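Got a structure here, written out as structure tokens. Questions coming.
Only a single protein chain was left out; the remaining protein chains are all shown in position.
By letter and in written order, the chains are A, B, C and D; residue numbering begins at 1 in each of them.
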Amino acid sequence: MNKVLRVVAFLFVSAFLILAATSMRDFGVPNDATMDQYFIDNTQAEVGANNVVTAVVFDYRGFDTLGEATVLFTAVIAVLTLFRKRKEDEMFEGEVR
Amino acid sequence: MGGISTGFGVWNPIAWTLLFIGILIIGLFVRSRGNKSYKRGTDQTQPFLSGNREPENPEALHVRGANLYWGMVHGLSGYYKRVRESHTGILNDYVAWFIGALGLVFVILFWIG
Amino acid sequence: MNTLAMHAPVLLVAVPLLGAFAVPLIGKLGRGVRDIFIGLIVAATAALAGLLAAHYFGGAGVPQLYVLGGANGFAIPLPSGLSVPIRILFEVDGMSAFMGLITALVTLTGAYFSFCYWRERSGGNMYYSLLLLLTAGIFGMELTGDMFNFFVFLEITSIAACGLIGFRVWLKKSQEAGFKVMALYTLSGLFVLLAIALLYGQHGALNMAFIASQIGTFGVSIVDKIALGLLLTGLAMKAGAVPMHMWAPDAYGEAPAPTSAILVANSQASLYGLFRVLFTIFGVGASIATNAWILIVLAVLTIFVGVTMALVQNDLKRLIAFGAVSQIGYMLLGVGVGLVRRASILAGGGSLVDSANALDYGFVAMQGGIFHMLNDAACVGLLFLASGAVIRASGTRDLNKMGGLAHHMKWTTIFFVIGAVALAGVPPFNGFASKLLIYQSAFKVSPFLSIIAILSSIMLLAVFVKAFQGAFMGSKTGLPEAGEARPGMLIPMAVLALVVIVFGLFPGFFIDTIVTPAAKALWLGRDAYIGAVLGGG
Amino acid sequence: MSIGSFSFDVTASGQFPYIIAAILVAFGLYALLFKRNLIKMVIGITLIETGVNLFLVMVGYRSGGAAPIYTYANPGQGMVLPTPQALTLTSIVIGLATTALLLSFAIFVHRHYGTLDVRKIKELRG
Partner (left out) sequence: MNDRGMSVIVRTVTRFVYGLIIVFGFYVIMHGHLTPGGGFQGGAIVASAFALLLVSFGAAGIKGKLNKKLLQSLEEIGALAFLGLAFAGLGTAFFYNLLAHGGGFFGAAVPAGPNPGILNAGGLVPLMNWAVGLKVMTGIASIVIVMLIGARKEETE
């Protein structure tokens, strides 16, 4: 794509992002806080933790946290994969450099 | 059990396969009734390379994969030139295509409905 | 409803995760132990997927919920006196179970193929760990009912896929492909996250069913529309739809052969996410027809550009990769036609149930598109495995340097031909069954679509004739040292070839048993999907 | 005080903070579109990520709310929504992971190609 189209696309997408921001609800007044109010009210009774965020992270949305730990694990494995020591004689099956 | 009925017709692979085998058998039968007068090992069974002798190196006879369809690619050269140029290995262009498609989708969603 | 089937959705994610976390430790005990362990884990995963599918398709067909950490049992997603699900839900309907089957098939064959393919390679532990992580991410994407959870699994698949793409660090091309694909995956993931943030800001919840009901109640606001655009483009890009497909051939081509098939399953998982967004979350309102036509345009572009680009490739895996890109277009076409018809039925006030029972052409198109997902996974997986065997035997990926392999590796040749012919839609194989449904029903929308689809299918056959001619034909003297692939590599190929043939010979049975429930889950399952979470409906 | 139609009052109404996040995302897109250096493109991706995280955590703000932690809370004060903070934590860690992988890929690309210029890293094309 040439430069002009690129600039046009960039401007369009930025404009729509600004449009999304301006047509959001007002800052500081959530539309529907039922779920979060439930967390705030019932964390101490259900989980027994004072830190609501940690309770959400590890109990109510604990599966997300498992996925998050998995993402970190995946990244570690991938980086170790890239920087691993490898045998010299494993250049085969048409792996032309 | 085998067949599927689309809203328009029926496709039954089992019947198709049986029919195919039947036609194959008929064809082989017709072939078996053919003329037996030619002799093996003579010129009648040699490949005919438009009068040229068959080269010793059989590699010379192998048409490489890349040589197939050169005519079609040549015929569509205008299209191929444009499309292959769009696959520049440059990451900026890929991101640009992505962003352009995103902007286009936004425009369509907001202007058409 | 026995306990295992009840826990099957979450175990499908947790068991591969367990394997992935444990592989680097178990690998210290030696290669044999590790391979046995991975074989067990993969087999258990496939068995769980089969159990889930059997339980769903054998059951009543209502979406099956799993509340993660739910103190008050499984069936009650909502706390008393609350209208919002507060915990992460797994929601399994026909489409999810169907996708689980596809992923299980591809993963099983890919992993068992790898045992022989990667024998004398370094970093085997990390390879299998990444493979299992990719599997777990794909299963999570297909089973979850929570937007943010979907994003998390999307990122898991992205990172694991890129780790596998860049696995052969001594190839400069693989590193280049790894960087490009990682950058684009991250970008699409960030767009999806931005869309999720917008939806959360609008509706104050992250559950798909709740957001869907909110949109159904209050209509599609501007912010929802922008979120829809972001989700649509991001997921279509991760599925590899033209014009956002440029990463796909790099990824499929540079990844090790067994994982290329799993990457295709990954693309199909994001395609599933796209369908979920379009059918369930934004399944009502004025803009369905627009979304559907966007899908159809993407589909036509994908089919045509993919095939024509495949025709001029000289790298075997890159050629197959472009073929796989074009097949994504057929799924998009089928489901897009179905969405168009669904929109018109909804606008006309018709009944979706009757149209589904009367085999309306929209429903038939969706059957074709969804059935083609399974066929594409089997055929492309078979082709990639065969190409891996060919590349390993011939020592090159360039079609101009290959030749005469049919003399040396007969079984691989047969499997390659089966996969190629089936993918090109030649009767009586399975590709023809699904493509026939797509042709006939796309014709009702516009003959142009069917013509493009049929032409591209013929060209795909030509593409594979080129690959076959280049790799297998020719004299014996071409590559004299090449030998037949090991049995450990032939058996997975044989399994996939068997799947291809069986699905081709008995398409009606499979369409009735698994494809129709999956299509119905998208076609008319929106209310059931919402009602299973929020009650009523 | 206000610029144009956007009010500055952070404790109450107005969309001005969201616009800041959108502008951050736009900066990141600019870097991805027009910068030729791999490292700069990674920086662009992190910019987008920061914008999205900022947007996510701003969505959860409730005017006059305190941090949702009962250990420090003073009685009677409302609390901001906890979920977006949890999500932001998750997405920050995900961003860390992706950035680490991207940078190590950049190291290897430089090792193979000897350059970080995107225009020279195009073996895979056509």
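We adopt the following convention: a contact is a pair of C-beta atoms (placed from the backbone, for glycine too) under 8 Å apart; a residue touches a chain by one contact, two chains touch by 3 or more.
If you're wondering where the values come from, they're calculated on a predicted model, not measured in any experiment.
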- Contact set of the excluded chain (shown chains only): A, C, D
- Query: Mind pulling the chain C residues that touch the left-out chain?
  - Reply: 7, 10, 14, 17-18, 21-22, 24-25, 66-71, 73-74
- Item | Sites on chain A contacted by the missing partner chain, in the whole complex | 44-51, 53-55, 57-59, 62-63, 65-66, 68-70, 72-73, 75-76, 79-80, 82-83
- Message: Considering the whole complex, not just the chains shown, which residues of chain D touch the missing one?
- Response: 67, 69-75, 89, 93, 96, 100, 103-104, 107, 110-111
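We adopt the following convention: only the chains that are shown with their structure count from here on.
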- Note on the structure: Whole-Å distance, C-alpha centre of chain B to that of chain D, is 48
- Between chain A and chain D, what is the separation of their C-alpha centroids in Å? 10
- What is the distance, in whole Å, between the centres of chain B and chain C, each centre taken as the mean of its C-alpha atoms? 25
- Of all the residues in chain A, which ones touch at least 2 other chains? 6, 10, 13, 16-17, 20, 23-24, 30, 33, 35-36, 39, 61, 64, 67-68, 71, 74-75, 78, 82
- Item | Sequence positions of chain C contacting 2 or more other chains | 148, 152, 155, 159, 162-163, 166, 169, 172, 176, 179-180, 183, 187, 201, 226, 229, 312
- Hey, which residues of chain D end up touching chain C in the complex? 25, 32, 38, 41-42, 45, 48-49, 52, 55-56, 59, 83-84, 87, 90-91, 94, 97-98, 101-102, 105-106, 108-109, 111-113, 121-124, 126
- Could you please specify the touching residues of chain D with respect to chain A in the complex? 6, 10-19, 21-23, 25-26, 29-30, 33-34, 55, 58-64, 68-71, 79, 81-83, 85-87, 89-90, 93-94, 96-98, 100-101, 104-105, 108
- Residues of chain C touching chain D in the complex: 148, 151-152, 155, 158-159, 162-163, 166, 169, 172-173, 175-180, 182-183, 186-187, 189-190, 193-194, 197, 200-201, 206, 249-250, 253-254, 312
